[in-house]
Structure formats: structure tokens, C-alpha cells
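Right after this comes subunit A.
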Amino acid sequence: MADEPTAAVTAPADTAATAAQAPPAAAELPANEGFEPEIIVFACHYCAYAAADLAGSMRLQYPSNIRMIKLPCTGKLEVIHLLRALEAGADGVYAAGCLEGECHYLKGNLWAKKRVGYVKKLLEEIGVDPGRVEMYNMSSAMGPQFAETARDFTARIRGLGPNPVRPRAGFTAHEVVLKQMGDLAMPDDSASDTPSGS
Partner candidate 1 sequence: MITAERKPFDEIYAMTEGHDKVLVAGCDTCVAVCLTGGEKEAEILAAELRIKAKEDGRDVQIEHTAAIRQCEWEYLDAIAAKVEEYPAVLSMACGIGIQSMAEKFAPKLVLPAVNTNMLGMPQEHAVWLERCGACGECVIGDTAGICPVVRCSKSLMNGPCGGSHDGKCEVTTPEKGDIDCAWALIWDRLKAQGREELMLVNRPPKNWSKSSSGGPRKMVREEAKPV
Partner candidate 2 sequence: MSATQYKAGSNLEKILSEGKFAVTGECGPPKSADGTVIEEKAKILKGFVDAVNITDNQTAVVRVCSMASGLQAQQNGLEAIMQMTCRDRNRLAMQADILGASILGIKNILCLTGDHMSFGNHPEAKGVHDLDAINLIKMYKDMRDEKKFQCGDDMDVAPALYIGCAENPFGDPFEFRALRLKKKVEAGADFMQTQCIFNIPKFKKWMEEVRAIGLHKEIKILAGLTPLKGVGAAKYMKNFVPGMDVPQEIVDRMASVEKGPPAQAEGKKLAVEMIKEIAEIEGVAGVHLMAVEWEVAVPEIVEMAGLLPRPAVA
């Protein structure tokens, strides 16, 4: 039995090659040093997604660990989507919706907040650090805050270490989650090539 906790998370040889191609997901390095977490962000297209665009056009640095899934509203996000993302191997997941009171669908972001809170409770039950999920709010004009949130959350997850149930497979959690979300996720008309609005 693996008495030393680090032994269990050493990357198996067969995934090492993929890891090089597809960072950061399959990069399974021991402990937190050099650990590149994969972070899924469920972003509302009215705010956080646009804020990411803005951050891009402002040439603000934020970690490439962040993988976005665009939603018409964070209110579309269900408890199971967050759990699925963790099961698929994401090391951290957060929802980024509009500022409270500014949801285009009135309360979608408040629903998301409650659901994220519930998932934290579920994670506690099963012994997973509830800090792996979070809810953030921002407006489309908050490019710098988007970048800052991305940096902070990535640092937090780096501190927590790899998701204990991360599958050792040659795919990213992002791919899996995107597929699972089906029509719920909006097409990724990304990002850096869209000029920022004035």
C-alpha cells in the first residue's frame, strides 16, 4: 500500500507524452510543486466571458490553467455539472456570473451561488476540499478583475494540490465537460481575436 501520499499521484509513463501536448490537464506531477491544475470556469456570456475578452484585449496576464465554458447565464448551471467537472478531473471549478442584481435573467447568478454553496456542502460530505469550487461575480467591464480572479483561484488550487479523483487519461476535463454540457454550453467564439468594446 502507498503509505507515502505522494506515491499515489506520480504520473504513469503512458500519459507523460500526452501531458506534454495537452497541458495542463494530464500533467500529473507529485505534490504541488510544478503542479499545473486544470480549472474549469463556467462563465456567463454577458459578463465574465466578456470580461475575459476584455482582459485578453488589454493584454492582461492570467494563467492558461483556466478553461472556459460559456453559458447563456450561470443560472443554467446545475449541481451535477459542477460534480461532473470534478469527476472528469478538473482540479478546481468556478462559476463566474454577473454582479448581484445585474443578472440579465434577474436571479440566475443567485441561483448559481446557492448551487455552488450546495456543492461545497456535498464536497465536505465526501471529504473533498470545498475550496475546489467557487462562485464569483463580475461585470463585462471588469477585465482586470477577471484576470485577478483567475490568478487567485489558480493559486488556491495549486495550494490544494491535484484533484484526488482525477482520472489518468489522455483527455482534459474541459473536453469531457464541454461534451457533457451539450447544448447548454454556447459555442466558443473566443476570445482574444474579438476586439474589446469601448
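Structural remarks
We adopt the following convention: contacts are C-beta pairs under 8 Å (C-beta built on N, C-alpha and C of every residue); 3 or more make two chains touch, one makes a residue touch a chain; residues count from 1.
Selection rule, in plain terms: all candidates are chains of the complex that A comes from, given by their letters.
As the structure is a prediction and not an experimental result, all values here were calculated from the model.
Of the numbered chains 1 or 2, all belong to the complex, but just one touches subunit A: 1.
On subunit A, the positions that touch candidate 1 within their shared complex are 78-80, 83-84, 86-87, 122, 125-128, 164-165.
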